[in-house]
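A single protein chain has been omitted from the complex, and every remaining protein chain is retained in its original position.
A and B label the chains in the order they appear, each numbered from 1.
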Amino acid sequence: MSDRLTVVGRSVQRSDGVGHVTGRTRFAADHTFPGMLHLKMVRSPVHHALIRGVDLSEAEHVPGFVRALTWRDVPHNVYTILGLIGVEPEEEFVLAQDRVRYRGEPIVAILAETEAAALEAVSKVRLDLEELPAVFDVEEALAPGAPIVTHWGSNAFMFEGHPFRRVRFGDVEAGFAQADEIVEAVYNSSPIEQAPMEPTGCIAVPEAGGRFTVYTNTQALYFSLDNTAIILQVPGKRLHFVGGTVGGGFGGKVDVIVEPIATLAAMKTDRPVRYVFSRSEEMQVSSTRSAWRIRIRDGVMRDGRIVARKVTSYADSGAYSRQTPYALTKHAANAAGPYAIPNVWIDAYCVFTNRTPSSAMRGFGVTMASFALEVQMDRIAERVGLDPWTVRFVNAYRNGDVKPHRKVVEDATLIETMQAAADLVGHELTDEQRAMTSAPRDGGAGGGGGTAGREVAGGRGGAAGREGAVGSGSVGTAEGGR
Amino acid sequence: MTVASYFLPRSPAEAVEILAARGPSLMVMSGGTVAMPLVNEGISLPEEVMGLRFAGLDRLEVVDGGLEIGATVTLTRLLRQRTVRMLSDAARSTASWTVRNLATVGGNLFTPPPGGDVATALLALDASVTLTGPAGSRTVPLADFFTGFMTTVLRDDELVTSIRVPAVEGGTAYLKFGRKQANTPSVVTVAVRVVRDGGAVTDARIALGAAGPHPILADGARTALVGSRLDDDAIGAAADAAARESEPFSDGIASEWYRRRMVRLFVRRALEQVASAGAGEGR
Partner (left out) sequence: MASVVVSFELNGRPAEVLARPMTTLQSVLRNQLGFTATKEGCRQGGCGSCTVLVDGEPMPSCLLPIEDVAGRRVTTLEGITPIDGLSPVQQAFLDGNGFQCGYCTPGMEMLATALLERNPSPGRDEIVEALGGNICRCTGYQPIVDAIEAAAGAASTGER
């Protein structure tokens, strides 16, 4: 094979390299157009409030002011990014209507001839807000009496009728009863801003024939186009999105935040409109990696085997869901780790709070699970008096094993990876560890779930999986959707 | 209001004149590294601005073994001078090469905490500030210049025109602690100067940055040192005193709790550095 490979193992020049080193690469905000307007947003100064009134009278008199857009101007103002793959309900407001749910939530879009005029007009919009109690902690948000963030009355996202994504595998209580040791811990993480060097932004340009060209740095071009079509209630054929050049994203540019309102502004004014975040907006308003709280309770035998694992996870979605329900689904599928554990129970909550909405960032849903699980593995090793390598080898999953969400493992490489890592750091493995492989275990091709487990739950859309839809022994749902 | 007028005076006299004529609503900008971001983001919306870059306030001279520093001398020039080592260290620890090419020593006196790293060094060096208005100039010790958060004794019609640093007496150390190694706001900044006579401390200045509403002198720490032999006990007592009398705050960089502990740690380290350098006169 290798003699037929032309790129693998060789250094090749990137096709965009010369553009990057000469500065000729055109990023979205590098375009300018005659008559281009500047869009700046009036944002909520508080975390949670009722909007009593918005007074534009002073702003309208700023020289260079062109017009303002409020929720009344948005054809389909309440949407959900993942609505495209069937996630419900629609819940995020393009422009806030009667309530703001996070600090920095957009309320009024100001269009002006210059950026300076737009900023000045923004400063002159008077907001009459009645501040409401706010909640910033996932478990406080789920407690009785907590301020309710959503417009439908619950701070938990509903997964097929459950306020959490569930995985049920074996009998976790029986596992705890049988265990020599119980190892319990809670793991917390903070939100993380992706902080790309290029701020989120786009320029929407009216073209002939009622079409609009949108130069954007989105990481999800068709997601942005389709959601814009929904929000503006126009057929997709009227929208031409130009993207592909992203000045850093890391997941921070997959939400559909700037394109719909910039395109609407271009429609309303028949002029090119530029909407680019300032650095403070990028830090304060653009979605972050979720804050997580992960509680793990493990039943462990003295030889290091984990016989039961119960994980209760909370992702802080902030005020709106964005991509976080999807993160919880991925999380639930991975929350037991790359280990063969006979009894697993996972409840994974997507919780609404008054923080900045969180969304995608590099491995979201899984990254924090891995952090928590691997620290937990070290804790287990400490408790049973084995070295951390041994505990991982003892529990490592293999091909043919069935993961708790009923996925048959086909691509296990944990054992081989650990062997390679041991070589790299000069760690001595036992002969037994050295001889292990990820090949299927003796005496069975498929593991506990049998072939039934091959069917991954769920069908189309994010609303996947039904109770009992998967192989024998299942009483829960599994990963669905994408 | 978008900026209607931007004045660029060509002499100190012209600058003072413009300030007198336009009044206190005139935004005065030295290097622009604090003011420009506020204007760019629309946080400040000044109608009139005066830039001092060409106002003839950029002389840097050695005077009696110390320095006379024009208010608009850049931090790059301060970094490169060889007369006062602590000021070179302070400049190097501040912002980045490109920003230091614009940022000025005078402007650093007005940089809100946790900035003002050069001002902290100047405080330890007993610097004084020359303020110039229509009625002429006056000089005040830097220790008396600051009156509160973003407030000073500067009158509405005055400009800071220069900073005088006397010849350095004693051993000095400057430590800035940030969350990164470069181009980073201060968690705490500590500048110390200790004067000894035959091993006994006769005078000391312990200046703290990001530990109060402006750069402050820890007088209790000074008291703990004077008369001592700069031994471990005295250094420990001074570090404790500095932590007690500091007035740190919480922000996105660090909490009050953490800053207070870092004041203790970095005052200790700075004093240990002076002690281990021996008599270390006039570094």
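Quick notes
What we mean here is this: contacts are C-beta pairs under 8 Å (C-beta built on N, C-alpha and C of every residue); 3 or more make two chains touch, one makes a residue touch a chain.
For clarity, every value in this text was computed on a predicted model and none was experimentally measured.
With respect to the full assembly, the chain omitted from this view is in touch with A, B.
Contact with the chain not shown here comes from a single listed residue; of A:A116, A:V273 or A:A327, that residue is A:A116. Note on the undisplayed chain: of the listed residues A:G9, A:G23 or A:G53, the one touching it is A:G23. Across the entire complex, the residue among A:E105, A:E198 or A:D226 in touch with the chain not shown is A:E198. Across the entire complex, the residue among B:S11, B:T98 or B:S250 in touch with the chain not shown is B:T98. Residues of chain A in touch with the missing chain: 13-14, 16-27, 29-30, 32, 63, 114, 116, 194-199, 246-250, 276, 278-279.
Touch with the hidden chain on the side of chain B covers residues 2-6, 8, 31-33, 36-37, 39-41, 49, 51, 53-54, 76, 95-99, 101-102, 181-183.
One rule holds in what follows: only the chains that are shown with their structure count from here on.
Chain A and chain B have CA centres that are 44 Å apart. On the side of chain A, the complex with chain B involves touching residues 40, 63-64, 114, 116-117, 119-120, 122-123, 278-280.
Residues 1-3, 40-42, 45 of chain B are the ones touching chain A in the complex.
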